[in-house]
Each structure stands twice: as structure tokens, then as C-alpha cells.
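Below: one structure in C-alpha cells.
Not every chain of the complex is shown here; the ones you see sit where they belong.
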Amino acid sequence: MEKKIRVGVAGYGVIGQRLADGVALQGDMELVGVADVMPTLSVRALKEKGMPYRLFAASVEGKAALEGAGIPISGMLEDLVQQVDIMLDATSAGIGAKNKLLYEKYGKHAIFQGGEKNDVANVFFHGYANFEKGLGVDFLKLTSCNTTGLIRAVDCIDRAVGVEKVAITIIRRVADPGDYHRGLTNALQIDKAPSHQALDLMTIMPHVEATGILIHTPVTHGHIITVVLTPKQDISVKDALEIFEKHPRIRVVSIGEGFLGNASLFRYARDLGNPRGDMYEIAVWSDSVVKSGRDLMFAINIPQESVVIPENIDAIRSSMKMQLTRETGTAETNKYLRIGTWKKTV
Amino acid sequence: MEKKIRVGVAGYGVIGQRLADGVALQGDMELVGVADVMPTLSVRALKEKGMPYRLFAASVEGKAALEGAGIPISGMLEDLVQQVDIMLDATSAGIGAKNKLLYEKYGKHAIFQGGEKNDVANVFFHGYANFEKGLGVDFLKLTSCNTTGLIRAVDCIDRAVGVEKVAITIIRRVADPGDYHRGLTNALQIDKAPSHQALDLMTIMPHVEATGILIHTPVTHGHIITVVLTPKQDISVKDALEIFEKHPRIRVVSIGEGFLGNASLFRYARDLGNPRGDMYEIAVWSDSVVKSGRDLMFAINIPQESVVIPENIDAIRSSMKMQLTRETGTAETNKYLRIGTWKKTV
């Protein structure tokens, strides 16, 4: 790779700052800067760390607010856009569609997040499920955190034995650690079925029938999804676990080892010393995998703050044609993010 | 009914006090008394209410503790047993098996709760699924709260179109309101699959294949179960809803009406003026019922503190042969508990 791909990040929130960190780790990419509009805690932390990333103001009012809080600014979002090859847009839902005009103005590629409407992009993208569909495409939209993790698990079974249909139950964490603008107290909340994650899965994997129910729960450390999957060919629990084990972005864990739930995985990631206690991998509980007739049922854990980072990096690789196949593209992302290095025996 | 069936309740806790209240409402039963071993809050409340039920001490130490707290005692558990035709045993798991010796000594029938081992009883009982199996049987064991509610929903579909298999996800409330001896804080917890509720369903309904995953959640107001059900004959969402609507112990509710989750149902039961804010019915969310191929998927709410009361009363009717069919037995229970009176079409 002679020249590094220059990347900018719009929106330095929960996802944006993790995208910035992920890009900064890629040997073949250069993080040009990040943009935001408010002196949020994340932006204040950036300042306390000594501004390792250049910060651009995403609006005139934002510039005033940031400078008023003593945060050094390197220019406006429009300046950032001109200096990059591709933007990762992690702004609040709906802002990405507005920013797209700016990206188009300067002929830059962009990757949007799951909160935007599908028509913001030409391709609805997942690194493992349809890498090749994104090749050279200007505007890609990533799946949301639940769908990203879910597709990892369904796609690898699909490639092995085929998947006819899935019925999912999403036990959703309702807020991220530190959120005060949303929350549930002593209540489960149900959404109208089918859940959008089931519909999104069908958009990415149109040969699979999917439905699902989503229940919000008052926790912050990761979604859990149970999957009832009807395979085309029968598959044993043992074979399914082997397939999961081989996937670089899936961890197979067990209750016996001490992984009692979503909070155990958060604690484990903290104890690993991962920045922010983040984890890129989803987890499958080996103790959860059961059969009912031909159906396979299992539970996965989705670390909602960080799970989409690798697939976003994959999207840069696909959109900028840095690699041309899912195997080479995802492998390069995994290498720089050190994903799968802990799987010594695989 | 010339002579009322005399009933005693052992264990005046979450379930026991609701059993006592439920029996007291039956026109053809007489609540002789309740037994406990400690001046718990429930026992103290009984005293503050003026002892509407006679209290018996379940042990010598218990008698001392109760009297020490100024609670009037009407005798020992053994005295109570001699005065009744049948005991409802709602003691802590494992105690029922010990109490059974006392019930046998005096030749009395008894109903045990889901926490006891299956072999404590001759028949594992559910009012709607196998009423006739309990007829005249000395010792019956009830299904646990989740299984009781789940079987109501599966059984009525089964009687209409047949059920081949179910895969359930139990989103379990981890504690009851007021519990301090157990709890989860900001964590989901997974149990080894398959869940016992799936296994229990197969014991009661041996012609159905069942599996399931259980996730504990940090809430107190009701379990939610999602059910992926494979019927023998195809059934539409509309037809399924009609079947649920007709069941006296099932409420069909919707998000649009304001039933956003388990806490809405708890609030509604309080606003109805039901004692303790209890509800005997499970709820099915009409907005949750979806299809995937032939499979039917839906979500139900289980009010864990009170849901088993009607089936316990059914069990008395079956064990004592007060009625001889599920239709007449459950109808009599429903009448006295005023279940289904709110249904226009019932």
C-alpha cells in the first residue's frame, strides 16, 4: 500500500470515537480528523488527552460552543471533508442525510450508520455477508449493532449448511453506560413486531426468511439475542460450535468459565485492558446451543458500542477497493484491530 | 355443593397469601387457616389487618418467634392439617417434601408448587392441559409460574390446530417487589439451555417438542416469554388472536392501548383495584403476533406472583373431585375469582 487512505469521522460520540480509534490503528489508513458540534464529555476527554486527533467544528454555532469551552478547533467540517478520501458518518440519525450533500459536493465517499434511512446509501453493507456488493460504491450504509452481530452468526451457518429461516428475540440493552437522555426503570418494553433487525437481515440476506420480537431491558452492557434458526441441512450442536469457533469475530464462551451474562463480557473486556472496555467480537454461549427438531437455537451477546467498528473498516476497504474480496478485506481489518489473535488453537 | 371443602395453606409468603385469598373467595371451599414459621412482613400485615385468617406455627421455634413478635397463634401446623381436607403447600422449595409426611400421616390430599421436585407428587398438573389426570389423586404438583402461563397459550392453540414444537425465550423477572435476598444490578444472566420450563411443558404435553433459553433481567413486574410455535396445521395471526381472546385466563392487549411492557400490566392491575395489584391472567400482545413460514411467533406476559393461583384452585377441584372435567372445573374457579368477567364476548 503506497499511499494511505485518508479518513475523516463526523460525529465524535459513542460510535464516532470508536471509529476514529479503529481507523487510527489501520496501517493503510490515515485518520485526518474528527468533527463534532458540542463540547460533550467525549470531546472534553479528547482535550484532556492532549488532542491526539484534530477536531473540526460541524457548524458555526458548534464552533462557538467548542471554543467557548476551551477546545482547540482545526477548522470546519467542510475543511475536513476536503482533506479526506472517505468520511465515516456517525452523527445522530438524520444528520447523515444532510451531511451527504457536503460529501457529494466534494465527490467523497462516505459510510453511514444504521440509524440513517436506507436510501441514504446505494448499498446496505455487511463485511462478511456482502463485501463485494460495496466495491467501489460511493455511499454505503452499515447495519445497526444488533443486525451486524446477528448476521455474523447467521452468515457463517448459512455458508456451511444454508439457512432457511430465523426467528429472533432481541433482549436489548436500553442505554449505554453514561446515558442520561434515555432509560428504563424496572420495566421491560416491547416493540411492535416484526423487529427492524429481522427485516434488515432479509435485506442483506434476501434468501433467508426472518422475523423477530424486540424487548428493551434496563441494562447497559450488551444486547442478548436468541436465535431459532432453521437450517437447510441438518447440523449438530457440535458442528455449529466449530463453525462459530472458526469465525474471527465470534467468541465461543461458557457459563462454566464464568461468563454468566452480558456484564461478564463487559468485565472481561475491561480486564483485557481493551480501551474503554470495548470488545469487537460477539459471543456465543456454548451452553445455550440446543436443537428442536431440525431447528438450532442459540444465544449471542452484542457489545453495542463497539461491535460495528470492524464492519465499518471493512466498508472503507470495500468502498475504496483497498481489497477486492470479503476474505482479504475482513482479514486486513482483523489484522490491524488484532481480532482473533487470542484464538491460539484455531 | 352441600359441604364446603376445607383447605389449609402452608407457607404464607408471596404465593401462600395469594392462595389463601383465592381459596377464601371460593363459595364451595372454606379456608381453615394458614401456617408459617417467622414473623415476616406478610405475617405482620396479617396481624395489622386483624387476623382475618387463623395462623398456625409450622415449628416449635417458629411458634416462639411468632409469639415473640406479638402474633396470635391458633395452634401448630399439625393441628391445621387435621382440620382440613386438603393442604396447599407453598413453603420454600424442599420443605414441601418434608411436610408431605404429615399430610400422609393424616391421610390428607395436598397440592405442591413448582419449586418442589416432581416426585413429590403423583401427577404434574395444569388446570387446562390435564385436569382429568388429577381427578381423585392425593398429591398433585403444579407447574411453575412461567410454565403455567406458557401452557395456557400453547394448549389453546394445540386444541385448535395441533402443536408440533415450540422454542421459547424466557425474559425472566429476577425478583419480586420487596425482595432483598436476590437481585441483579445492570446485568442480564443466562441459564444453561434447555430451560426447565421447556422440559416441564413436554412432561405435561408429551406430544409437543420444546426447547428454550432463559435470560434473567433486573426487573420485578412480570416475565415476558417469546414463543416460536410450529403448528400442525397452518394458522393465521387473526385466527390465533381469536383463540387467545376466547381464553378466560388470557388477555389480548396492545401497545396502542398503552400496554408498553410488563410494568404497564402491573400498573393496570393496581388501577383495577385488584388486591396487591395482582392479575390472574397472562397477556398476549396482539402487536407481537407474527408469522415466519408456518411458524407463529408471539410474546406473552406472566404476572409471576399471582398467575398460578387459578390453576392451584383447579387442582383442589380435581384432586377432591369437586368437578369432573376441565371445562366445569376451570369454569367454577373462574367464576369465584371473577376471571373473564371483563370480557364482553365471554
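Note that the chains take the letters A and B in the order they are written out, and that residue 1 is the start of every chain.
Just so we're on the same page, a contact is a pair of C-beta atoms (placed from the backbone, for glycine too) under 8 Å apart; a residue touches a chain by one contact, two chains touch by 3 or more.
This is a predicted model, so every value here is computed, not measured.
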**Asked** Since all chains share one sequence and 2 are shown, how many copies form the whole assembly?
**Response** 4
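The criterion applied here is as follows: only the chains that are shown with their structure count from here on.
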**chain A-chain B separation of Cα centroids, rounded to whole Å** = 42
**Complete:** Touching chain A in the complex, chain B uses residues 164-167, 169, 171, 173, 186-194, 209-213, 215-222, 224, 226, 228, 230, 255, 260-263, 285, 287-293, 295, 297-299
